[in-house]
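Complex shown without one protein chain; remaining protein chains in place.
For chain A:
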């Protein structure tokens, strides 16, 4: 009922196409993260859903009502969506309670009812008794919670988060992440959560929409995004996937096929419709590679750099035959590999990136 449909939405700023043909369906009560490098259009997307930007093409539908189309755009104040801003956007000239109760005052909710709901919202974010304080006297985490309370007091059916944790330190981030997850579980509100932090997106979202250069690169649950990236961009962006040229030798059989990669034949995961083809790409995660002994079967590699990271080392290496390719593996203590020497690496598994233009 309060789902969100982004239907072939485009946005042009003059000549520049910030978004092209993005379609995302968010189910009622779903937690969707929109993830992408800076400049990928994710903030533009959020601002269009909120109504701050008009769409150049396509439609945005919230809860069955068309909010934006090329011809018509409902102003933000009529959309009844909630936003938690990156910088909290608390009004410095109002107390915490006035901040939280603002939307109720705008909607001319009676004094008593307003006070009750403000108290309720503040207790929901564990800020009982903070009503009379000024935003300036709160810590970063407390401000974020006031912003959350302000957004949920009017019970929006859709809440947008604009990189809400970007301004918080690492420790606070973890606890606010828990709080957001908790908030979602309790209220069942539909959430669209913009972030550039993969770990945050993975930890919170039901599904993640990866954006790249104004296009939707992939929309999938976190695990699928990691294990079965739809294209090279997602494969390399998510957890620094390693992309290797490969030839598919056999058709898919129960989700696996045989490929030749760097002179080695390996059985890897693939889509059920995968057919034998040359020039395919294989995505490997660093745990899917391992260093092997000098006499075992493997790819000869030159080690370029070893970075000790405490408990294990990140080893960067290139195949001797293909010095243009960059691979990396983790080696746990005791770290034996060192830069400048040659070693052998074995590919244990991987995922065949589907052929372009053959999206499911």
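Here, a contact is a pair of C-beta atoms (placed from the backbone, for glycine too) under 8 Å apart; a residue touches a chain by one contact, two chains touch by 3 or more; residues count from 1.
What we mean here is this: contacts and distances are computed from a predicted model.
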| item | value |
| --- | --- |
| Listed names "succinate dehydrogenase", "Tripartite tricarboxylate transporter TctB family protein", "Histidine--tRNA ligase" or "Iron(III) transport system permease protein", with the criterion being the UniProt name of the chain not displayed | "Iron(III) transport system permease protein" |
| Sole contact to the chain not displayed, among A:6, A:35 or A:50 | A:50 |
| Which of A:6, A:35, A:60 or A:83 contacts the chain that the document leaves out | A:83 |
| Residue of A:5, A:44, A:144 or A:157 in touch with the missing chain, whole complex considered | A:157 |
| Among A:37, A:188, A:255 or A:323, the residue in touch with the chain that has been omitted | A:188 |
| Absent-chain interface as seen on chain A, which is shown | 1-2, 50-52, 62-66, 72, 74-83, 85-87, 89-93, 102-103, 106-107, 117, 120-121, 124, 150-155, 157, 186-189 |
